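Every protein chain of the complex appears in place save one, which is left out.
Residue numbering begins at 1 within each chain, and the chains themselves are lettered A, B and C in the order written.
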Amino acid sequence: MSLEDFRKEVIDFIEANCAESMRQPMVKESDTYWGGRNATFQNEDQERWFTAMAERGWTTPTWPKEYGGGGLSKAEAKILKQEMDKRKCRPPLLSFGIWMLGPALLQFGSEEQRQQYLPDIIQGKTRWCQGYSEPGAGSDLAGLQTSAISDGDHYIVNGQKVWTSYGDKADMIFALVRTDQSVKKQMGITFLLVDMDTEGVSTQPIKLISGKSPFCETFFDNVRVPKANVIGEENAGWTVAKYLLTHERSAISSAVDADMLTPLSYYAKNSIGVDETGVLKDSILRSDIVEWEIDAAAFKFTLERINEEMKAGQAIGAKSSFMKYYGSELNKRKYELRLQVEGADGLVWDGERTNEGKVARQFCRTKGNSIEGGTSEVQLNIISKHILGLPS
Amino acid sequence: MSLEDFRKEVIDFIEANCAESMRQPMVKESDTYWGGRNATFQNEDQERWFTAMAERGWTTPTWPKEYGGGGLSKAEAKILKQEMDKRKCRPPLLSFGIWMLGPALLQFGSEEQRQQYLPDIIQGKTRWCQGYSEPGAGSDLAGLQTSAISDGDHYIVNGQKVWTSYGDKADMIFALVRTDQSVKKQMGITFLLVDMDTEGVSTQPIKLISGKSPFCETFFDNVRVPKANVIGEENAGWTVAKYLLTHERSAISSAVDADMLTPLSYYAKNSIGVDETGVLKDSILRSDIVEWEIDAAAFKFTLERINEEMKAGQAIGAKSSFMKYYGSELNKRKYELRLQVEGADGLVWDGERTNEGKVARQFCRTKGNSIEGGTSEVQLNIISKHILGLPS
Amino acid sequence: MAYVLTEEQQMLSDSARDLFKAAPVALVRELRDQDNEVGYSQDLWKEMVEMGLNGLLVSEENGGMDFGWRGMGVILEECGRTLSNSPVLTTAVAAHIIDRYGSEEQKAMLTEIITGGKSITIALRSTSRMSADECIVTADGDHYLLSGTKQMVANANTADYILLSALSDGVEQYYLIENSDAVQVETERYMDSRMYSRLSFDSVKLSQSALVGVAKAQRAIATTLISGLNALLSAELLGLMTEAFERTVGYLKERRQFGVLIGSFQALQHRAADLYSEIELVKSIVIKALDALDDGDPIATAYCSMAKAKASKIAQLATNEGVQMYGGIGMTDDEEIGFFMKRARVAAEQFGSMSYHADRFARLSSY
Partner (left out) sequence: MAYVLTEEQQMLSDSARDLFKAAPVALVRELRDQDNEVGYSQDLWKEMVEMGLNGLLVSEENGGMDFGWRGMGVILEECGRTLSNSPVLTTAVAAHIIDRYGSEEQKAMLTEIITGGKSITIALRSTSRMSADECIVTADGDHYLLSGTKQMVANANTADYILLSALSDGVEQYYLIENSDAVQVETERYMDSRMYSRLSFDSVKLSQSALVGVAKAQRAIATTLISGLNALLSAELLGLMTEAFERTVGYLKERRQFGVLIGSFQALQHRAADLYSEIELVKSIVIKALDALDDGDPIATAYCSMAKAKASKIAQLATNEGVQMYGGIGMTDDEEIGFFMKRARVAAEQFGSMSYHADRFARLSSY
């Protein structure tokens, strides 16, 4: 089929299956569909859109057909994305299985494991969460202590994970566990899949400074996990983890980017007003806003440029650390200014009038940008070492 | 004599000996009198003022009478300073001997050494310079390599010093030399006095990014120096050096302070102008000036506060590092803004119209503030370790 | 004036510290989690009243302790350390205004304020941006009528009185009124877990005796209120940032990453040392502002705005560095460092934002 025909097919497909209500921005939790054993649809439109996409494997357009993926070429996948973007179609399925585990399975999993897990990810039957961080470890991810002791063809897992997003709603977790205490810390880590229904697994949501959050703590108390659930080799989990971290870092920096579309000056003009020459009334705050807006635009262009350089064949390498670092700090600066722009109303925490203190809570939440997915300090270390080649 | 009588005596003395021309700000090099073997006076007024002060030992008001100092009590010295300040009297003698070597001799010198050197410092007969830094050492002062090899009752000195202020005009140098290569670097340093007329000593002025400077490089090529010229013990020079560095640090931060008296906004109003409501026309630059002026005022108050706390008996300790650090950075910020305030005229380098590019050269010179006398980085290390108690 | 505390001020500071030990940050959390509608501990307020804190800025002849702004600053600094909330800031400052400018009738209220614990809130201009007032007072026979709105009025849901500004023929005037049913009060919880209200006045009747001070005194009242409230908020921010910084440095000394204490990382050390320096500057300018108020020096207006602008900025820096250096833990509601950040942002906005005060300082310096 020619690309032109394919485009036509895509358009017809969207028009037939993606209702108007599936083309509105997602604002509430229930507007998103995450799949999983206990999933329910918000309404028929959501179900129809998801089902139609999943049937074609278009929840994962470029994954191989043999596992139920779309099997599309890059060019076809681009067309699908273009036409969906053009119509503002919601993603039919949000899934850590698609964003994180799937790529790892395709890279490191055995054929058996791919056949076991990929179809359920594509069809939204299994909801996954990530178990990397631990309370003691922080930036020193490799210092993790959750232990998996060999017991015949099983491991006995004990320990605790934090920042497991939607851990309380997930069916399965992909976790890093320590299988060898005696070697250099990176060498004794294994990448392990654990069913959340196994006896001894429990979760508890984490409340953030911004209020409720999708994050959980997940506890493992003598949990028996089959050794067949290891991805890659035993004690070689660090390689898998590093592969996935790069994925995560890019995902975060593009999320930051999307939030940057409304100019700060728009809010400022609304809230503060302009003088007779059209200049913002608060000249000192204006000066900070100008500085921020120039940086934000220059950063946006930089993301475009690096994207283009990647397409031209340059390796992105440690530049993802630069994007993560700068994007996080920029977003924090934005919300410091946003608070000042909004004045008193930006400080309200509760109540309908302010949509439960949306600005104040977003402000608080941005403080995590430079911590999650590798702190700003860690990113600066990476830039210093891998881009600038400074000695350690 | 009562303090009141003393004040009267001081006033009479000043009126009798300090001519009107000696009460003008010093602007040219020849307005300052540094003494030394080859010194000449600018005019009779300068000579009379110096001679009268030196006769009474008031070039060093609180130094002991036995060495020719003023022998004044703290209260009397304060009165002398007050009355001189009130009349804007020029200092009769500028001297590294007074500021640096003298205190070290009084603390660490033998009785014989004090009698040999202090009177000539007080009488302005010997001009001293400091030989600490070396080209390779930088912030790592203790890493110095100028060697002094024992040869009977002499040392043979070889090596090079940099940043020896007025090295080309000095009669003597107090220098740090390495007398033991085999021990920890701080343990093998000796504090040594060297006559600049000795064979093998040569100097060469250093040109800075701001133009001509009082700094020199000083070279030692098989220079024979009597061992009697060691201050303190052989290999114990580091103690003397550290004592003197604290003196230097306070001196620099108070110099910065004096330069801060004219508000930046004064220059800005002159150069940029104000609108009909009296607000500076360049609102973005104004915002930076406001920030700087608040910091400058708060820093000035902090110097006052620390001064008062010292008087109340609190040890200044590592706070001198904080003052040095903040004062240097503040002055650099000031001149960045000053350049912007002056516009094109602030960028001129040569010619009478701009007093040989005074602003541009001052701007360049400020960049050295955070390097000389211990870099900002070294000061931050000291604050971190000695005030905050952070681990190394 | 002096930077070092007098013995008397030091004693006051010590007792305040003891008092607020009973009101730690945990209390802020508790009140919030209980959805407490008052927003502060009434038991603590009672103890503060017993200590006479409402009269610290009132002359002895009117039953106060006349400790001056510096003395009051010592109290606010301690409040800042534990994030302790109460109506003491506005009540003590309003009592000072009554003491100094009030009519005999108004002065008679001082006893119940100082010993009876009646609280007063203060509403300057209409927004924290401090642009022209939106409240208007018009004469109506032998009464005034007050109309308009006020934003972000602290503790207005529990205050007995309100000291507020309004325009009368375009001129800013100050009125002390009862917080009666005629005043519409919409109260919301802010980021710092405290309660602030939007007030609406729809032709609220005021007696002519509600005006505070003679016509000539109105500018002095405005200046004292803006300067005094902000100098005291700066003292609160000083206590807040000092505590947040000490906690952060403490954490740097105990938290390990990559096998070493994170406080041994030079990049963090330099940031901490720089922050230390900035806090030293805040301390000096806060003292200077309070002292200038005590001395009645006209430069106080500039110093108070400098103090508020600088304290707000460095409190922002200190709490951001705190959350960042605590890392993931700092992002959780379980850890207290976030409470410091939240209070810092609200205090910065009260009675004039950072940019308002920076601008005010520049204008006072004629540029």
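One rule holds in what follows: a residue touches a chain if its C-beta (ideal position, glycine included) is under 8 Å from a C-beta of that chain, and two chains touch if they have at least 3 such contacts.
As the structure is a computational prediction, the values presented were derived from the model and not from experiment.
Taking the full complex into account, find the residue in B:53, B:162, B:223 or B:264 that is in contact with the omitted chain.
Missing-chain contact among the listed residues: B:162.
Which listed residue, B:101, B:196, B:240 or B:360, touches the chain dropped from view?
That would be B:360, which touches the missing chain.
Which of these, C:10, C:180 or C:266, touches the one chain of the complex that we don't see?
Hidden-chain contact among the options goes to C:266.
Thinking of the whole complex, not just what is shown, which of B:11, B:187, B:208 or B:316 touches the missing chain?
Per the contact definition at the top, the residue touching the missing chain is B:208.
What chain B residues would touch the chain not displayed?
That gives, for chain B, the contact residues 133, 135, 137-140, 143, 162-163, 206-209, 211, 272, 281-285, 332, 336, 339-340, 343-345, 347-351, 353-354, 357, 360, 363-364, 367-368, 370-372, 375-377, 380.
Taking the full complex into account, what residues of chain C touch the chain not shown?
Counting only chain C, the missing chain is touched by 265-267, 269-270.
Counting contacts across the full complex, list the positions on chain A that touch the omitted chain.
With respect to the unshown chain, the touching residues of chain A are 263, 265, 268-269, 274, 278-280, 286-287, 289-291, 293-295, 297-299, 301-302, 304-305, 308-309, 312, 322, 325-326, 377, 379-381, 383-385, 387-392.
Everything that follows uses one rule, which is that only the chains that are shown with their structure count from here on.
Determine the centre-to-centre distance between chain B and chain C, using the mean Cα coordinates as centres, and give it in whole Å.
Here chain B and chain C have centroids separated by 44 Å.
Can you compute the centre-to-centre distance for chain A and chain C, using the mean CA position of each chain? Integer Å is fine.
The separation of the two C-alpha centroids amounts to 41 Å.
If I count partner chains per residue in chain A, which residues reach a count of at least 2?
283-284, in rising order.
At least two partner chains per residue is the criterion; list those residues in chain C.
268, 358-359
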